[in-house]
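Below you'll find the structure, written out as structure tokens, and then a few comments.
A protein chain is absent from this complex, but the other protein chains hold their places.
Chain IDs A, B and C follow the sequence of writing; residue 1 opens each chain.
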Amino acid sequence: MAGNTLELKRISASAAPPPGIRDTPVLAKYIDTTTCIGCKACEVACQQWNDLPPETTVQIGTYQTMPDTTANFWNLIRFSEFEDAGGFHWFMRKDQCMHCGDPGCLKACPAPGAIVQYVNGIVDFQQDQCIGCGYCMAGCPFNIPKLSSKTKTVYKCTMCVDRVAVGLEPACIKACPTGCLQFGTKEQLLEVAAKRVDQLRESGFREAGVYDPPGVGGTSVVTVLAHADQPELYGLPSNPSIPLAVSFWKAPLKWLGNIAMIGGIVATAIHYLKYGAKHAHGKDS
Amino acid sequence: MASLAATFGRGAMTNGWTDIANADVILAMGGNPAENHPVGFRFVMDAKRNRNAKLISVDPRYNRTSAVSDSFTQIRVGTDIAFLGGLIHYALTQNRYHAEYVRLFTNATFLVTESYAFDEAAGLFSGWDTAKKAYADKSSWSYELDAQGFAKIDATMEHPRSVFQLMKKHYARYTPEMVSRICGCKPEEFVRAAELITSTFKPDKAGTILYALGWTHHSSSVQLIHTAAMLQLLLGNMGIAGGGLNALRGHANIQGGTDCGMGYHNLPGYVAIQKAGHQSLKTFIDAVTPKPLRPNAMNFYSNTDRFVVSQLKAFYGKAATRENDFAYHLHPKLPESAPGVDENWSWAYIFDHMFQGRMEGLISYGMNPVSNGPNSRKVLSGLSKLKWLVVAENFEQETAAFWKPNILELVGKKPADVQTEVFLLPAANFAEKDGTFTNSARWIQWKWKAIDPPGEALADQEITARIFLRVRELYAAEGGRQAASVTNLNWWYSNPSKPSMDEVLKEINGWAIQDIKDEKDPKTVVLKAGAQLGKFLDTRADGSTLCGNWLYIGCYPEAGNLTQRRNTADPSGLGAHPNWSFNWPANRRIMYNRCSADGAGKPWDASRPVLSWNGEKWVGDVPDFKPDSAPANTPAGTHDAGMGAFIMLPEGVARLFVPGQFAEGPFSEHYEPVEAPIPNPLHPSQSSNPAVKPFTTEFDKLGEAAEYPIVCTTYRLTEHFHYWTKNNPYNMQLQPEFFVEIPEELAKEKGIANGGKVKVTSARGSIEGKAMVTRRIKPMTVGGKKVYQIGFPIHWGFLGKGKQQGSLANLVTPTIVDPNSFAPEYKGFLVKLEKA
Amino acid sequence: MILRYTFKERIVHWVAAFAYVYLLLTGLAFYTPKLYWLAVVLGGGTTSREWHPWAGLVFVAATVLMYVMWASDMRITEGDRAWGRAIGHYVRNEDKHLPPVGRYNAGQKYLFWLMFLGGVLLLISGVAMWFTSSIPWSLRWLRHWAVLVHVSAALATIGGFIIHVYMGTAVVRGGFTSIVRGEVSEEWARTHHPLWKR
Partner (left out) sequence: MTPTRRTFLKAATSAGAAAAVLGFDLAPAYAQTRQLKIARTTENRSTCPYCSVSCGVIIHTLGDSSRNVKPSVVHVEGDPDHPINRGSLCPKGITLKQDIVNDLRLTKVRYRAPGSDHWEDKSWDWAIDRIARLIKKTRDEHLVEKDALGRTVNALTAMGVVGGCTDSNENNYLLVKAFRAGLGVVPLEQQARI
């Protein structure tokens, strides 16, 4: 399988320049929500492969396993019922880390090496380096990273990097019974997606499209939606980007702060050299 | 399965999982394949993706299959015959049927006796005895025969008593408006669906039907499936790639279990069980060997004697000799309870007999009757009357633990009241033993043992063998009644208490005891003594061959154990994979494949050829036909197109009209479920199936619509398997609790909130759980009345991981069974709903 | 000698000071990877992250006490505003051109209020960051703003802190002793806070 080279592209909180120079294709997951039956094989395939303990759940009146992903549950099918002029729909979408091209989590992370992005596009958390600060949870526009109350570190989909490295596809993709999930290079999968979108448009879904939001540098999850004009129906933000607060902090504010702090220290030094100390009028001070 | 066998000759999925990808139109009805067979559903999605196939979902609920369908029609539970009858009517009146196919391959051309009639007002066929309330005389449900005993035909199908004309007349009542009145869908919705479904009448279009327990769990299930079979025949969809009537079985080896005779009514290989009237081997063989009804019918079951004798040799070995009728006397016969009335020992009857105190013991291998039902309380009550119960299982389950106070209190008893001795034997699971499973598509596949069972658990075959051997020792030592049957059983295995599955499979396939000679040329030895049988006709009726199950012949020939084959090649590109495992019968992937070609042997659809005549023989899939029998040169369109395509039936063609095999008539008719919200709009005086005989115990109460106004159905979820995965933490996490799906409007009426607690009560019992309020089930108007449907899944009980709150779905289901298959009506009954 | 800071005041100040320094060092570690080694030196990233909020609570507690002790002294008066306008003199050490001040000059007061308000903002945003997981996704703007506010407030207090330390140690001789020993000389008081102890 191409793209199994685990060379680093980005490292969180690292001053180092991008270490990877090899020309490796970006890998991606393909999710066709129009052929997903919401069977949840991917949910447990993920847990089973990653040896994640089961969560305690309750039936609250939905087929959805739980309201959100958790530190032990990285892959959730979101169910939603929707009715419009075209009839009744029951949407199911596999929700997990989108492996953004420009990952907000990585950008927000203050711990060197706690979040890395490989040249093949996989964004992976290194719990050994994670300090549990939760900045990634603020940086992620998809609400993916989840803090484990047990280890106080953050977890999410690894795209089964251990499998991918030896040429196996991620556990969720392999499990998928209907073939609505595929794995490959993003380039190939965008082609597959484009074809499927054409097919959907021909069969009446005029708003069919691919969800690959540019606001986060594109994602390594290529999602086909029958109603791409309304991604919210599937629980997807319509135009996600790294939160302004985070990007502002990480660039202008940080520079401003650096200048201010260093400037402050330098200014005091100059001040002292020029004006020296203030002395009391008496001799004892 | 009873229906498929009577219509086509064999009771199994006709095509196969991989073949579904070849379809142009897929009707999912009476099943929710996305939910229950998600991996098999892959091929539906492949068909959609790769050939733009259309998926049509017809169901009481908008379900997971509907979510990815191109068309969804909601119908009322138990009205499938009306819908399918409407489709037949639509196809016939709109000229959307494959006329030539119908002429060639079905009994549409056959003439029916003059005495046959159907009283439309009464809803009854000829032969009904009003006093006995039964079909006392089924003789009118037959063909008009000529002097040689062959059925008369009219190739033009215009004779008023031709099956074709009678069928047309019979279904003329099933107009879109009538369908709407019965099923609750709008007429235009029906017509839209009908147009799509019948679009495959063109020779180069293939349509398949996927159904499962949603059809078999009804009081008219056999007729219902027959109606679907008729539709597929009219559309020319049988025997072709991407066609067929695909029964999706519910368990890993339910097909194999049936094939191997685990049913009270037949022997391994589907030969009917010996009955009391068959006191000699000859009377038995005569009774179970059909006579051909057309000169061109192969009538393969004329070979039944070979299969029966070879099986007796397998059972009784050396004790079975030509002189003693191959030990025929050692085999039990099915008793008659009254003249002409066979005792019935099918599932629901077993528990009725048990409840009536007619049984002392039960051995259960991995079965959980308390949960499986129907009517859990009746089952519980029955079990409590047993002297002994043996359960071999992986996990402790409700049946083995039925005497525990929290379960027994369902029937108001205490452990001290129950004198049943219970043995719970730890059994190996699938991974801990080898052997073969037969899947829905009839693939017999070997699985390899991966690991030893935990603790002291033993493989089932070892449990079986050890029990049997100990009983035999006792009979050998102490004697006893009919001891000869026990002591003479052919238990030849190298390790008798732990029979090797390889040896047993060899026996199932069978071998030559002596040298087998060519039947035409007695000098040629075709099979040496000791050699494994290679084909059906290697068997002999003279005791020179031994074969446990003729249907599986070929799976273990001299070449070795073909069920272990793992060659993935697919030369035809149609998903046949001919060298992967072994596909009964005779490694055929698509049954009745002769129908994939026209009268001259040319495939109807050149792009999907299954079989074609090359001038000398049939090539392609393993022909379901005599391989060298030429198609007739008679012009296409006449009936006589060479040998009949359905070799298992005495007609040589498939049955649209079923001459006497079914209890309620030769054609199907819509009858309401036994518990129905409205009287039958077609004939209110005969609302439900006239052949159904309800049980009469105090646990078999039936509810009326006045008290129980809501229609209820039961089903499975994809997250669970039956009552097993409640022991798995992961699966319990996916679906933690019992819930009831309730239409939004009904919930509002009753003040029920999503996620709140509700109680469902039927005449048999009640069950509580969480409410799932949804728009996926909509209220409907049927017969002029507004009707609500609700439903719930079955998977929880008393034992397992997570919260097990005693929510046995079958506490409310009725013990009403189909009069042919004896399958219970789990899928349609009446309840009332309350906020709990 | 005149008592400028009671024992209690000094304790509170130094608790705040040590807490602040710890917060500053660990905070800087999370602020920029170039200073992440600070966290490592202080016991590792995880330890620093875990202790940082607790230290924050200590700092806030001390700040609150300071508020209780000093708020009345810190009221900004008309005189302070005049002092503020003339701050250039103060910078250039031309103190005699400045309006006379009481116990605290306007700079000190502004610093106090800066640290106090900064502390409040840091507390609020800090708590939000501490319990990010508990902020529902629908209120995710809280997560975002918390980060921004925390950094901005921290930077502001850092500015104040630099000036404070510089002034207290290098510029105003005797200031450091006063917060350590509590006492200042009369001359010192007269010079720097002529209206105090009048």
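Here, a residue touches a chain if its C-beta (ideal position, glycine included) is under 8 Å from a C-beta of that chain, and two chains touch if they have at least 3 such contacts.
Fair warning: this is a prediction, and the values are worked out from it, not measured in the lab.
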Quick one: which of B:91, B:427 or B:610 touches the chain that's been left out?
B:427
Per the whole complex, from A:176, A:261 or A:280 the residue touching the absent chain is A:176
Please identify which residue in B:186, B:404 or B:759 touches the non-displayed chain.
B:404
Using the definition of touch stated at the top, determine which of B:170, B:249 or B:588 touches the missing chain.
B:249
Among B:316, B:355, B:511 or B:695, choose the residue that contacts the chain missing from this document, as touch is defined above.
B:316
Need a quick check: the contact residues on chain A for the chain that isn't drawn.
6, 8, 11, 14-16, 39-41, 43-45, 48-49, 51, 112-113, 116, 118, 124, 126, 128-129, 158, 161-163, 165-166, 171, 174-177, 179
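By our rule, only the chains that are shown with their structure count from here on.
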Between chain B and chain C, what distance separates the C-alpha centroids? Give it in angstrom.
82
Determine the centre-to-centre distance between chain A and chain C, using the mean Cα coordinates as centres, and give it in whole Å.
38
Whole-Å gap between the CA centroids of chain A and chain B:
48
Touching two or more other chains in chain C are residues none
Multi-chain contacts only, two chains or more: what residues does chain B have there?
none
Residue ranges of chain C in contact with chain A within the complex
29-34, 36, 39, 45-46, 48-50, 91-93, 95, 129-130, 132-133, 137, 140, 143-148, 151-152, 155, 158-159, 162-163, 166, 170-174, 185-188, 190-192
Over in the complex, which chain B residues touch chain A? Could you list them?
34-35, 38-39, 41-42, 45-46, 48-49, 52, 62, 64-68, 70, 72, 718-719, 729-739, 754-755, 770-776, 802
Hey, which residues of chain A end up touching chain B in the complex?
34-41, 43-44, 47-48, 54-63, 65, 81, 83, 87-92, 177-180, 196, 199, 203
